[in-house]
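Excluded from the complex is one protein chain; the other protein chains are retained at their positions.
Per-chain numbering from 1; labels A, B, C and D assigned in written order.
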Amino acid sequence: MSFAIETRDLTLRFGSFTAVNAVSLQVRKGARHAIIGPNGAGKTSLVHALTGSIPSTSGRVFISGRDMTGSSQRARVRSGLTRTFQINQLFPKLTVLDNVCMAILEREQRSKVFWTSMAAERSVLEEGRELLELAQLGPQADKVVASLPYGMRRLVEIAIALATRPDIIVLDEPAAGVPTTQSEAIFERIAALPRDLTLLFVEHNMNLVFRFAERITVLAEGAIMTEGTPAEISKDERVREVYLGRGGHHAAA
Amino acid sequence: MTQKYDLRVALPILIALALAAYFLFPGYLGLFSTIFIVATFALSYDLLQGYAGIVSLGHAVFFGIGAYTVAILGGAGITDPILTLLAGLMINAAVAGLLARIVVTGNDFTRLLVTLGVGFLFFEAANQAHWLTGGADGLASFTVGEIFGVFRFDMWGRTAFFYTLAILVIVYLAVWRITTSPFGLALRGIRENTTRMHAIGSPVSRHMAVTYVLSGGLAGLAGAALAQTSNFASLDMLGFERSADVVVMTALGGTGSIPGVVLGATIFTWFKDMLSAISPRYWHLGIGLFLMASVFVLPDGLAGIPARVQRWLRRRSS
Amino acid sequence: ADDKVVVGVVLPLSGAFADQGSHYETGMRLYQKVHGTKVAGKEVELVVRDDQGPGSGDLARRLTQELILRNGANIILGYSFTPNAMSVATLLTEAKIPAIIVNAATSSITTKSDYFTRVSMTLSQVTYTLGKWAASNGIGSAYTIVSDYAPGIDAETWFTKGFTEGGGKVLGSDRTPVAATEYGPFLQRAIEAKPGAIFAFNPGGDVSIAFMKQSGERLKGTGIKLMVTGDVVDDNLLPAMGSAVQDVISAWHYQEDVDTPENKAFLEAFRADHEGAPSYRVLQGYDGMDMIYKALEETGGDVSADALMSRFKGMKLASPRGPILIEPDTRDITQNIYIRKGEFVDGKGSNNTIAVVDMVRDPAK
Amino acid sequence: MPLLELDNFVSGYGDAVVIDGMNLAINEHEGLSVLGRNGVGKTTLMLSIMGHARHVGGSLRWNGDDLGHVPAYRRARLGLGWVPQERDIFPSLTVEENLLVAGRSGRFDLEAIYRLFPRLRQRRSNMGGKLSGGEQQMLAIGRTLMTNPKLLLLDEPFEGLAPVIVEELEETLQRLRREEGFATIIVEQRAEDALRLSDRAIVLDRGRVVLEGSSQELLADFGRVQEWIAV
Partner (left out) sequence: MNLTSLLTVVVDGVAYGMLLFLFSIGLSITLGLMRFVNLAHGAFAMCGGYILVVLTGRLGIPFLLVLPIAFLLTGAIGIALERTLIRHVYRKPELQHVLFSIGLAFAAGAVANIIFGPQQQPIALPGWATQRVEFLGVVTSGYRLFIMASGVVALLALLLLINRTLFGARIRAAVDNRVTAEGIGINVSGLFAAAFGLGAAFAGLGGALAVGFLGLDPSFPLKYLVLVLMVVAIGGPGSVGGSFIAAIFLGLADSLFKYLLPEVGGFVIYTILVLAMVFMPYGLARRGA
């Protein structure tokens, strides 16, 4: 079968430092797949290389079976792969609605239109509002992003990504900086996304990982250390040693 | 909200003030035309810097090419003002298109210097191409025809007044339309967060290049209008000082605000003219102190005044 | 008002060229101090505006327009730079207002409007004369170094013409960036060509000071003479040049040592409230006013353009620089050109006349 | 005498009052947790102690001396150490420079920090802005330790750190308190973790202390805490 994401010996170097080292990763269509690993293991770097934010040094990337190795980030987005950021990357002075419309316009190739009014983009605006309703950001639509509490800004981060109508969405620590109660809400909302959407996420909150992931890949020093189901991973001695620690974690019920 | 304000309030006020000035100060028509031209130029720059976030220290290149286009065509017998005006627009858009690649790459700081360097290269090239541009002597003996074959540019500057005002209004509307369009929203996105724009698949460099082309073209209109109304084109029109002036005026007015920038250009030009008439030798002191003070008194530029007044009123009432 | 003549003055008074502009104004004011502000029963009023230097032809044009329309100027006196003068040509023609060019030196300006006349000189007049003189005074070969802009090219062309017509040979010609302050490499090229002399022109002020200092160092001991136009070694700049002026040959229409009674009076008036030697620019401002006063005297105060222009054409004046004539056909100036040699004695430099070429007409017309 | 003492302390930004009459004292060896929902003023409390918010009223004393008009950098030199919530790594400095600019003599020097966070040693010449999220967090903590503070203010210090690192860091902090007389104030979203780490805790709401007690008590009666911190 073909994978939503497949990498072969994907490598990313910064100067002489190898952040991602010959990673061969396969993520099935519709999977809920987590990547964990020590700080600086290369998780975010892997996300960069996958999405083309930073061009990879060597190896290949396939998205929905198509070789996208040399393609621009734009091309990858257009083929259905979207990401969010570990540290919010929003348009802080714009309204929440404008934030998501920005992505819809790009998707619909309307962003190059400079001769008509934004107000005339009815369908875009409508879709934006619908999406915000879905993300439970409806009441915030006309607020400026900078005025929102952190947790809600985290949601906008995800809403923008969804506005590109991705087949595959890569989330980099979506719950970072959000209080426990809220982070669970965020994950529940993510989990409720359509099943045919492929989900790859990086997260340090093990409660969330073990609760929501179906498969886990452990990255250490840029390379894949092991991969398995949450139950397998939580038992793995090496993973405990380099990452989970003595406290350990168990697959949630 | 401010976007509607720009169109429904600020623009009519601008036109009304201009017309009032025409009748009240008939001896100042030349100055008014200059102000309209400079404001047009500033708007073209604001589109680039205030909306796409591309700082440039070489924007006068387009102004100058616009002026030379008129002068050279005029010398070759093509004298219809509307025609040469449009030629200024097109040629500049083309030149901007060629330059866009090297300008768009890099960061703010390098753009500043790349545009600066490009500006000087054009200056030097125009200086050397004596046969075409008249070198340092400039071009003065070209004909400017009558608008629609009817309105001659008279020495009192009446035709020039209405002509340059019309151009300003058209460019005002054009910039307003561009910045309130879907493309305008994308530009704001680029200014606010380029990383995210890339991540949603936006062709950031292409958007910036398109802005550069639009902005260059509009700047060409301003330059062409100056050559037409002053029957003259010379090196300084694409020189560094004009580029620096436009940056200063835009900042003074408040980048990213259309009426603010028009006001900034007006006040800067008018203030310079007034000071230099009062003290032809020492007026730099006045303009210097004025600019320094503006940083403290008007931190958001002239465009920030309404908001400050509002805040002040609110504080008083509460 | 009928009892007033308004002279509109357009000069660079701020920025990099403020120094130049201030000299012309000094000359104009000096004239009024000596000869009073009234002529033919009318008060002569100066309205001074700043055109900021060569970089603003359109501003010069607007200022001129405003002086005419708003201040009611009857005549314009000004323009230090060619482009600024060029920019007002069509305006003058349309407004029918005479203008006396106080400096701008490109030959062709006066052909652009019938209302132009000039009280300074043309570069062709000066450099052609210098070229001729050099060729017939023992200099067989030359190398030219001029600033790369229109006046520089004028200077190169006309020097070369005069020099080769006189039998000299130009071994090489370099053009330098206008604002260059580093001339070592150019001088080195010239020295290698082993010419009898180097001819140089540059735009005055700091650039010329830098050029002179560096050539002073470099040419010492090489036996190569340095020839320049007089503005490069303006009397007024000599204190800043130090010993570099020693032995430098130059051609110009005025310097402190001109021996005429008018010059004595002029210098005396100048020294009453200024230090050092006057720049030739002071003289040009002074003579510009003289032209206006003489014309008004003759017309009895008639300020109409035709009356004034007809007096200017063919006007002869006894200027401090010697006799001058405004050619009736070209409205351009004919005057003596002095060949001078620089000397530096007791810490003070001067340009001393070694030859006079009488009444030179602009060879370009 | 307490190390730090707030007496009816009021502070905020511009016209807005955020900390509204706070009484608080912290002694040597003591560990205090500060809990509360988003936006109740936890960060503002830290900023106020450091001298970065507007002091409106009440007093703030350090070893008995009034800190009211002492500028921020002097407070730091007196022994207040603060790890900002946003990490605020200096992006144009290398990892090592980030540490060195903070250095003041004492127990923690470069070597000690590198021992605590070996990862930082590996990345020592990387630019601060190019570190991974967790590495930045380590660096922020390390940088503050380099100032050898007596009172450590930690604003959500465990955010984005791998579980093993969190464990190690917790141990280190406990040991420092026991052995060196350090005092710590920790703001933490994971209330239970925070309580396990501290001796005492306060719960804030709208700039006031609404619940206070020893950590054990509060852990035992966690429901009451939950009331104040759940959304």
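Please note the rule applied: a residue touches a chain if its C-beta (ideal position, glycine included) is under 8 Å from a C-beta of that chain, and two chains touch if they have at least 3 such contacts.
Here the structure is a predicted model, which is why all the values come from computation and not from measurement.
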Chains on display which the left-out chain touches in the complete complex: B, C, D
Absent-chain contact - pick from C:Ala18, C:Ala142 or C:Val245: C:Ala18
Sole contact to the chain not displayed, among B:Ala18, B:Ala87 or B:Val114: B:Val114
Options D:Arg143, D:Arg177 or D:Arg190, residue touching the unrepresented chain: D:Arg143
Listed residues B:Ile102, B:Val169 or B:Ile305, member touching the removed chain: B:Ile102
Options C:Glu94, C:Asp206, C:Asp257 or C:Glu298, residue touching the unrepresented chain: C:Asp206
Touch list for subunit C against the chain that is not drawn: 15-19, 21-22, 148, 174-182, 184-186, 188-189, 191-192, 205-206, 209-210, 217-218, 220-221, 236-237, 239-240, 242-243
Subunit D residues touching the omitted chain (full complex): 47, 50-52, 71-73, 76-77, 81-82, 84, 88, 90-93, 97-98, 100-102, 104, 127, 129, 143-144, 146-147
Chain not shown, touching residues in subunit B: 102, 105-107, 109-110, 113-114, 116-118, 120-121, 124-125, 127-128, 240, 244, 247-248, 250-252, 255, 281-285, 287-296, 299
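We take it that only the chains that are shown with their structure count from here on.
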Steps in the shortest chain-to-chain touch route ending at subunit C and beginning at subunit B: 1
Mutual neighbours - chains that touch subunit A and subunit C alike: B
Inter-chain centre distance, subunit C versus subunit D - centres from mean C-alpha coordinates, in Å: 75
Distance from the mean Cα position of subunit B to that of subunit A, given in whole angstrom: 43
Inter-chain centre distance, subunit B versus subunit D - centres from mean C-alpha coordinates, in Å: 51
Chain contact topology (line, ring, star, complete or other): line
Complete list of chain pairs which touch one another: A-B, A-D, B-C
List of subunit B residues in touch with subunit C within their complex: 27-28, 30-31, 34, 124, 127-128, 130, 134-138, 140-141, 155-157, 226, 230-232, 234-237, 239, 241, 276-277, 280-284
Footprint of subunit B on subunit A - complex, ascending: 51, 53, 73-78, 82-83, 85, 89-94, 98, 101-103, 105-107, 110-119, 121, 124, 160-161, 163-164
Sites on subunit A touched by subunit D in the complex: 14, 17, 37-41, 43-45, 86-87, 149-151, 173, 176-182, 204, 206, 241-247, 249
